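The structure under discussion appears below in the form of structure tokens.
Note that one protein chain is taken out, while the other chains of the complex remain in position.
After this line comes chain A, so read on.
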Amino acid sequence: MNTAVLRTEFRLFRREPGAVFWIFLFPTLLLAILGSIPSFREADKSLGGLRPVDAYAPIAVLIALIMSGVQSLPQALTGHRERGVLRRMRLTPVRPSALLGAQMAVQGGVALGSALLALTVGRLAFGVTLPGQPAGYLLALLLAVAAALALGAVVSAVSRTTKIAGAIGTAVFFPMMFCAGVWLPVQEMPHTLARVVGLTPFGAAARALNEAAAGDWPGWGHLGVLAAWTVLLTAGAARWFRWE
């Protein structure tokens, strides 16, 4: 990792108002809007006694990961490749992989910051309890970040241009949002659907985060699904990625 590249990529990220809004601010904003609805602050039996606003806290966290991994990262990487930035970098003692690493660190870091912001606002404004099992929560969160970045890397690898990356990113975006439980929290999904969704990276992440939020150690099955996806997607990205 080259710190000058990392600093530059972070600076450039801050100059993209769209990315800053959707990754860093939108998840918290969504949580705040939902939390402002009175009925969302009342315990719900179908959620196992949780309030909807509590159930949405992990979902807000996952939205940040999906936005950064599937939407923002592929745009940045294919853009760098399309413009020849990666090619130019090959002529310097710093290899283009430094740029790849820096992009992932920036996207992952901002997504984690966004998660922290959502949890803090949830706690202070709506009394959402902080994760009962913080270590398990953090582990699940880090694995989810890794899976999201690996998924983004695969999208960048198979997309020749930023336009294609945008199209593929959007096509992947909605199913991922669904699996994370944006429209229907995973706990409320019918049993069979929940099982299938639990095998997707963000479905598994949602289950693991819910368990850790409730104070239990996240199921190894869910963590295993996340780890398997990360390994698989990383291998695919490494196999298909082209520098030019």
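Note that in this section a contact is a pair of C-beta atoms (placed from the backbone, for glycine too) under 8 Å apart; a residue touches a chain by one contact, two chains touch by 3 or more; residues count from 1.
Following the convention adopted for this analysis, contacts and distances are computed from a predicted model.
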"Oxidoreductase", "cytochrome-c oxidase", "ABC-type xenobiotic transporter" or "Peroxiredoxin" - which is the UniProt name of the missing chain
"ABC-type xenobiotic transporter"
Thinking of the whole complex, not just what is shown, which of A:A4, A:L130 or A:A171 touches the missing chain?
A:A4
Out of A:L12, A:A105 or A:A194, which is the one that touches the chain we can't see?
A:L12
Looking at A:G49, A:G84, A:G127 or A:P175, which residue reaches the missing chain?
A:G84
So which of A:M1, A:I33 or A:V94 would be touching the chain we can't see?
A:V94
What chain A residues would touch the chain not displayed?
2, 4-5, 8, 11-12, 15-16, 79-80, 83-85, 87-88, 90-95
